[in-house]
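Have a look at the structure below, then the notes.
The block that comes next holds chain A.
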Amino acid sequence: MDIFQDIVIARFNYWIYVILMMVGLHAMIVKNNLIKKLIGMSIFQAAIILFFVSVGVKDGATIPIVSHHGHAEESAETWHSVDPGHPDEGAVHDHGHHEINPDRHANPLPHVLMLTAIVVGVATLGVGLAVSQKIYREYGTLEENELLEKLRSNDG
Partner candidate 1 sequence: MADHAPAILLIAPLFAAILVSLAGIRRPARRRIPAAPSDEPTIGGKPFESSEFPQFKEDKVCFMLTLAALTVSLVAALTMLGQVIEGGAIRYFVGNWSAPLGIGIELRVDHINALVLVMISTVALLAAFYSHHRVEEETSGRTSQYYTMFLLCAMGLMGMTVTGDAFNLYVLLEVAALSGYALVAMGDKRASVAAFNYIIIGTIGASFYLLGVGYLYIKTGSLNMIGIREIIAEQGLAESKTIQVAFILILVGVFIKMAFFPLYAWLPNAYTHAPSTSACLMAPLVTKVSIYIMVRMMLTVFGPSFAFDAIGWGDAVVLLAAIGIIASSLIALAQTELKKMLCFLVVAEVGYMVGGAWLANHHGMVGAIYHILSDGLMTLCMFLGASILLFKTRQTSISGLVDLYRKMPLTMAAFTLGMLSMIGVPPTCGFFSKYFLIRGGIEAGQWLYVVALLFSSLVNAILFFRIIEKAFFGELPAAETGHGHAAQGHHKDEASVIDEAPLSMVAPLAIAAVGLLFIGLNTREIVTVIEQTLNVLALTGGGG
Partner candidate 2 sequence: MDSHSLKPILACAASLLAVIPIVAFRRRPNLREASTFIAAVVKFGIVLSMLPVVLAGGTINCTVWEVLPNVSIAFRVDSFGMLFALVASSLWIVTTLYAIGYMRGLKEHSQTRFFAFFAIALSATLGVAFSANLLTMYVFYEILSLSTYPLVTHHQDREARSGGRTYLTYLLGTSVGFALPAMIYCYTRTGGDMAFSGAGALAGQVEPGVAGILLLLLVFGFSKGGLMPFHSWLPGAMVAPTPVSALLHAVAVVKVGVFCIFRVFTGVFGVGFLQEIGVANIISFVAAFTVVVSSLIALSQDSLKRRLAFSTIGQLAYITLGVSLLAPKGVTGSQMHIAMHAFGKITLFFCAGAIFEATGKKYISEMVGLGKRMPLTMAAFTIGAMSVVGLPLAGGLLSKFYLVMGTVEARQFGMTAVYLLSSLLNACYFFPIVFNAFFRKPENPDFKEVKEAHPCCVAALCVTAVCSVLLFFCPDPFFSLASLTTENSFAPIVGD
């Protein structure tokens, strides 16, 4: 049971992202409808985003907002290296007269990164939808098998 606990329970966030990723990948590769493929792509990207976000989480930590003026940036610097794998690395740094304990705040950097990744994902989805619209206008279908047939008959 120890092994089970180590591999599954302690890392359940990994398992969720892996399962979601596989769902997305399956949809992207196997589904016949182009829109379903795009949905798969979104799930795939969302899985990775969830993975990143889960990395920043710490037990019993709150949102990383520091109330003292002028120290937000420096504290961000300190926190970035804190992560579940290396709790000891996030040693308490002394910033002048304010003492901040990083253990009490979630790591904000992965979240910030994921804001960008979400934007990228939305943009990709947008381009994908635009292109599938164009395909529909040109071929009158969004089913891959029908599409391939039309392409083949065009060649012949």
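These made the cut because all candidates are chains of the complex that A comes from, given by their letters.
Methods note: a residue touches a chain if its C-beta (ideal position, glycine included) is under 8 Å from a C-beta of that chain, and two chains touch if they have at least 3 such contacts; residues count from 1.
What you are looking at is a predicted structure, and each value in this text was computed from that prediction instead of being measured.
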item	value
Candidate number, among 1 or 2, whose chain touches chain A in this complex	1
Sites on chain A touched by candidate 1 in the complex	25, 28, 34, 37, 41, 44-45, 48, 51-52, 55, 76-77, 80-86, 89, 109-110, 113, 116-117, 120, 123-124, 127-128, 130-132, 134-135, 138-139, 147, 151, 154
